[in-house]
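One structure is given below, encoded as C-alpha cells.
Entry: chain A
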Amino acid sequence: MIDNHIVATVLVHLFTALAQLLLPKKTVPQMILSIAGCLLSFLLALALFMKVYSGGILTMNAANWDAPFGIVFVADLFSSTMVLLTSVAALAVSIFSAVGVGRARMLFGYFPIFHFLIMGLNGAFLTGDIFNLYVWFEVVIISSFVLLTLGGRIPQLEGAVKYMAMNILASMFFLTGIGILYGITGSLNMADLSLKIAQVEDRSVVNLTAIFFLVGFGIKSAVFPLYFWLPSSYHTPPSAVAAVFGGLLTKLGLYALFRCFTLLFVPDDFAQTVFIIIACATILTGAFGALIRTNIRRVLSYLIVCHIGFVVGGLGLCSKTALLGAVFYLIHDIIVKTNLFLIAGLIRQLRGTMNMGKLGGIYAEYPKISLLIAIVLFSLVGIPPLSGFWPKIYLIEAALMSKSYAFTASVILGSFITLFVVAKLWSEVFWKDAVVDEVIVDNFKPLKTGRKFLMILPIGILASTSLFIGLNAEFIIQVADRIANEMIDTTPYTSAVLGNK
Partner candidate 1 sequence: MELLLVFLIGALYASGVYLILRRSMVRLLLGIILLGNGTNILIFLLGTITKGKPPVMAANLEVFEDIYADPIPQALILTAIVISFGLTSFAIVLLKRVYALLGTDDLDTLNTPQEEDI
Partner candidate 2 sequence: MTVTDIFIAIFSTLGSLAILFAAIGMVRMPDFYLRLSVTVKAGTLGVGFLLFCAAVIFPDISVTTKAIAIAFFLILTAPVAAHMIARTAYHIGVPMWKDTVIDEFETEDERGDGEE
Partner candidate 3 sequence: MIKHLLMNLLLSFIWVALTGSLYFMNFFFGFLLGFSVLWILNRSEEDHRYFTRVPQTIMFIFFFVYEMIVANLQVAYDVITPKYFFKPGIVRYPLQADTDVEISILSTIISLTPGTLILDISEDKKWLYIHVMYLGDKERFIQRIKNGFEKRLLAILR
Partner candidate 4 sequence: MTLNLYFDYVIFPLLSVSAILIFIRLFKGPDLVDRVISIDLIITTGIAVITAISIRSAQPVFLDVAVILALIAFLGTIAFSFYLDKQK
C-alpha cells in the first residue's frame, strides 16, 4: 500500500529546515516557520497515530521497491507513538526557542538544525531498514553536535568533545553490527532480518552481533557503564536544546534497543541478565549522581540516566507486563524530561543561574508558575496519579513476577532518590528565600507579555500532556499494551512489511 503519509512528518521538517536555510538572516520568519512546521507535523503525527491505532500497521516502500529490496518505512503503534511524542516535544521546544534562544544562535542555523534533528528522530522511529536507521542516527548525531556547540562557550566545547567521542564510538559499534548482520543474512530490511536471523544455525554469531547493537545503542541510551557522555554534556547547551536532548535523544537509543531486541534478536537468558544488571546499575548510578549535584541541569542529567534504567529493566524482564511498563515509562519520560529542561531554562531566565545554592524565592515571586512546575516535578517522581506512577506499577509487578528482587529494589531506591532530589530541588529553588548575597538577574520580568507567554506556553502544553497521560492512564495503558504485544509477537510487523511471504 502506498502511503506517503508515513514519512510526512519527516518531509515537513525537512522542508521547514530548507525554507529556513533560504532565509538565513531572517529570524522572525524562521521562528514562525518553525512553529508552523512543528504544528503541522504534530497534526500529521496525530493523524498517523490515529490511523495506526485504528487500522493497524502501515508501510511505505520508498522508491517503490518492494521490501526487502528497497527501504521500507513502517508505522506500527510503537513508532507512530514515538513520532507523536516527538512532535509534541518538538512543538513545545520550538515555541520555547522563540524566546529562549538568543538571536545570535538563530542567525547561525539554530532552527534548521533543530528541524533536521527532529526530522532525524522521526525518520529513525519510522524506518524499517537497519542501515537507514544508521543514517537517521547520524542525522541526529551531527545535528546534536552542532546544537551542542552552537555558541562555542568553553564548557559547551568540553562537553561536546566527550559527547562526540562517545557517540561516534557508538556509531562505530552500530555500523560494525550492521556489517556483521549483512554478512550473515545478506539483508538490511528489519522484517526480513527478523526472519533470516531466526534461521541462522550458528547462534553464537547471532549473539555476538547482538552485542554490537547492545553496546552501540547502549551508549546512545546512556546506560551503565556507557552513559558518561550524558552528564558530561547536557548541562552545557541552551535550555531549548537541552530539552530536546533530555527528552528525546536517549529515547531514540532506547527505541532502537527495543526494536532490535524484540524484532531482530530475542534476548536469551544471558542477555536478559545483562539487561537487568545494566538496568539496576543504571538506576543506581543515576540516583547517586542526582543526589550530589547542585546544578539543576546536572541533577536532571543524572535523573535521565536513572530513569533509563527503569526502561531498560523492562526490556530485561522481557515479559509483556514489563514491556508494557517500559513503554509507558518511555512515553511519560519523553514529555516530562523535555519539560524539565525547559523549566530549567525558565528558571535560568528568572534568576540567571541554575545553581541550586544560588537560587531561591521563586515560589514567593511566581506562585502560579511554581505550581505549574510542581506538577511536572511530581509527575517525574511518579506521585500518583501523575504520569510517572502508572508504569512503575507494571515494572514492579513484572519484576516481582520474575523474582527479580534486585531490580525491584533498584526501582524503589531510584524512585525514592528521585523523590528526595525533586523535593530538595523544590525546597531549594522555590521555597527558599532568594539568597541574600546573590545578585538576581531576572530576565523574565522585563519580557513583553507575549514573550512571557511564549515561554510559559510550552511548559504548560507539556505539563497538560503529562496530566493527560496520568489521568487518562487507561488509554496510555491500552496503547502500551498493544505496543508490548507488537514487541512480543512480531508476525504482524513482518507480514505487513513483506506481504505474507
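How were these candidates chosen? In short, all candidates are chains of the complex that A comes from, given by their letters.
Keep in mind that, in the parts below, a residue touches a chain if its C-beta (ideal position, glycine included) is under 8 Å from a C-beta of that chain, and two chains touch if they have at least 3 such contacts; residues count from 1.
Quantities reported herein were computed from a predicted structural model and do not represent experimental measurements.
**Q** In the complex, what candidate makes contact with chain A, out of 1, 2, 3 or 4?
**A** The candidate that touches chain A in this complex is 1.
**Q** Spell out the part of chain A that touches candidate 1 in their complex, as residue ranges.
**A** It comes out as residues 131, 134-135, 138, 141-142, 145-146, 149, 152, 154-155, 157-158, 160-162, 164-165, 168-169, 171-172, 175-176, 178-180, 182-184, 188, 235, 293-295, 297-298, 348, 352-355.
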